[in-house]
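With one protein chain held back, the other chains of the complex are shown just where they sit.
Think of it as A, B, C, D, E, F, G, H, I, J and K in the order they're written, each chain with its own count starting at 1.
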Amino acid sequence: MSDTVFQKIQLVGTSNKSFSDAAANAVARAHQLGHQVSWFEVNEQRGAVRDGKIDQFQVTITVGCRVQ
Amino acid sequence: MSDTVFQKIQLVGTSNKSFSDAAANAVARAHQLGHQVSWFEVNEQRGAVRDGKIDQFQVTITVGCRVQ
Amino acid sequence: MSDTVFQKIQLVGTSNKSFSDAAANAVARAHQLGHQVSWFEVNEQRGAVRDGKIDQFQVTITVGCRVQ
Amino acid sequence: MSDTVFQKIQLVGTSNKSFSDAAANAVARAHQLGHQVSWFEVNEQRGAVRDGKIDQFQVTITVGCRVQ
Amino acid sequence: MSDTVFQKIQLVGTSNKSFSDAAANAVARAHQLGHQVSWFEVNEQRGAVRDGKIDQFQVTITVGCRVQ
Amino acid sequence: MSDTVFQKIQLVGTSNKSFSDAAANAVARAHQLGHQVSWFEVNEQRGAVRDGKIDQFQVTITVGCRVQ
Amino acid sequence: MSDTVFQKIQLVGTSNKSFSDAAANAVARAHQLGHQVSWFEVNEQRGAVRDGKIDQFQVTITVGCRVQ
Amino acid sequence: MSDTVFQKIQLVGTSNKSFSDAAANAVARAHQLGHQVSWFEVNEQRGAVRDGKIDQFQVTITVGCRVQ
Amino acid sequence: MSDTVFQKIQLVGTSNKSFSDAAANAVARAHQLGHQVSWFEVNEQRGAVRDGKIDQFQVTITVGCRVQ
Amino acid sequence: MSDTVFQKIQLVGTSNKSFSDAAANAVARAHQLGHQVSWFEVNEQRGAVRDGKIDQFQVTITVGCRVQ
Amino acid sequence: MSDTVFQKIQLVGTSNKSFSDAAANAVARAHQLGHQVSWFEVNEQRGAVRDGKIDQFQVTITVGCRVQ
Partner (left out) sequence: MSDTVFQKIQLVGTSNKSFSDAAANAVARAHQLGHQVSWFEVNEQRGAVRDGKIDQFQVTITVGCRVQ
């Protein structure tokens, strides 16, 4: 009767604090946009550098969202 | 004049019968949502297990949809 | 305060001229659909052949779009 | 208090019927050996051929087992 | 004295029934062409979709054939 | 005389705090089980989401253990 | 009645003009050799350099050919 | 006139605190060596273990440096 | 009646002679531990260096063992 | 007597014209820096987008340079 | 005038001596079959085990052959 279907959406979150914070930002934004996020997967971690210091953390994640 | 563009959407279909049924479910749902699905690609096959038996088939597919 | 989030959307562009043209078509279509495209990444290059000649260039790209 | 840990064990199941049956065999054997199998992932599908016919289905899966 | 050598040939089988049937078709065709097929490996599973239903199963396999 | 052999064991650690904590949990559990863990490698980072927040960090690691 | 089977053949085309020209050369050669080429996929792009200039474009492609 | 060229340099940073600290160490060292680091990408995360505890975090990163 | 199941175990063998010797060491140790090793696959080859000379060969292999 | 050794250096070339031009720029710069470039391999193709048009082509290549 | 085209053929060589010998066997067989082999690439190294000893070395290589 009801076989659930999920959509995977790829997002890049950014943060000047940490990769975790960048991931949390992306997850939160997907939630705000009305997606029912059930899980996330980290695909890529990178960042911007200025004067020899990490200036911005950028994390590409895939969020799994239940399709209504 | 008209160079067709397709969007690739990644979905996870589930079924308690088979991987094929799980894929068919995901394709059908994309169709119901109004996407013009032309093809699909299997990305990942996994499943849930209970008491030593496969309880749910989960298949991640990418569907190729014509963009109007 | 504002940590930007981007969505990555995967598209297949086609062209009978070149891979570059196929990519440009996909980028342009994403723009027309209202996405704020900041960058693109080439994922796959393939094409259709007729009578021993390349008949259509098909390029799969991922576009990075700022989420409002 | 208790953060669950799982072990991933890689198995090759075989069957002369189908890939699904081969996977079910591997899952069942892990269960028989006392592992608490929660999920499985398909890694590889191959098979033996005799006289132009598929003689044996071989599927490599990874099972996720709760560590007590 | 005799160290066997195998050739790997990549084929795409199609079927409107199932992936297994598509693989069996490709294996059978290699056999008909005179190849001594010993094993096969599944490389890719995809398919064509029409009206929200899977219309054709396409499976890319590699067959291992003994070189005389 | 003595060429050391190591076994690689794949584990999934979980934590509601961080990926590091999840990895540390998995390493500690392997140690408790009597394995002589020398190093670990991060294979995959994912997590569960509830109400738009990261609810659980899940990290798949491989631990290298000296075989006695 | 007849489920089509395709063979995938991997070729390296070369050209001193461009990657597209190198791919077209490989496709044309496969056609000359009697293969019914339906599509191609780009696998690898490389080239020879002389005096700091690209001297030859080399592209590895896979052509999909209908098996009679 | 001026199409910027970057060099990608692969480094392994270490730290007994965290992966972030290990990455920051590698970025800082590249900066000290006179490289104009613009961004970094995380390639691999591993670590040394002693007595069941993570003893050292090791992160392989690639830094992108503007070539003068 | 009896569909064989194999377990894949990942090992790192070491040797100061060669990669082959390192692989043979790992296979032999698995055998000593009571595993019925049927085949092995080479996953990774690396080594330690001292004074510009290869000091130790390290090979990661996966052994396929019949599960009783 | 003399077994040649090459170093592989990874570069990102940019151009507002084409990927080929971006690759040629990176090769030329390596040459200017005194490297004896023998070949190159394309690793990644991406680009910046402005107003729905490709604004900059960015290609990551690896150049193979003879070590004196 | 003439832009050379190469075909890549994938072979599995076997030997009870070494991986090198297995590769040499496959290359020699391709040569015997009339292919103009210019280079080879190692794709996979595996082997059969009997009584805890390596019984057969199996190497999958791709040979690059000039197409006349």
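Things worth noting here:
Following the convention adopted for this analysis, contacts are C-beta pairs under 8 Å (C-beta built on N, C-alpha and C of every residue); 3 or more make two chains touch, one makes a residue touch a chain.
Computed from a predicted structure; not experimentally measured.
In the complete complex, the hidden chain is touched by one of H:Thr4, H:Gln36 or H:Thr60, namely H:Thr60.
Residues 3-10, 62, 64, 67 are the ones on subunit J that touch the missing chain.
The missing chain lies against subunit I, touching residues 18-19, 44-49, 51-54. Along subunit H, the points of touch with the absent chain fall at residues 9-16, 21-22, 25-26, 29, 33, 60.
We take it that only the chains that are shown with their structure count from here on.
Shared contact partners of subunit B and subunit F are A, D. Distance between subunit B and subunit C, defined via averaged C-alpha coordinates, is recorded as 22 Å. Subunit F and subunit J have CA centres that are 38 Å apart. Across the assembly, subunit I contributes 9-10 as residues in contact with two or more other chains.
The chain pairs satisfying the stated touch condition come to A-B, A-C, A-F, A-H, B-C, B-D, B-E, C-G, C-J, D-E, D-F, D-I, E-G, E-K, F-H, F-I, G-J, G-K, H-J, I-K.
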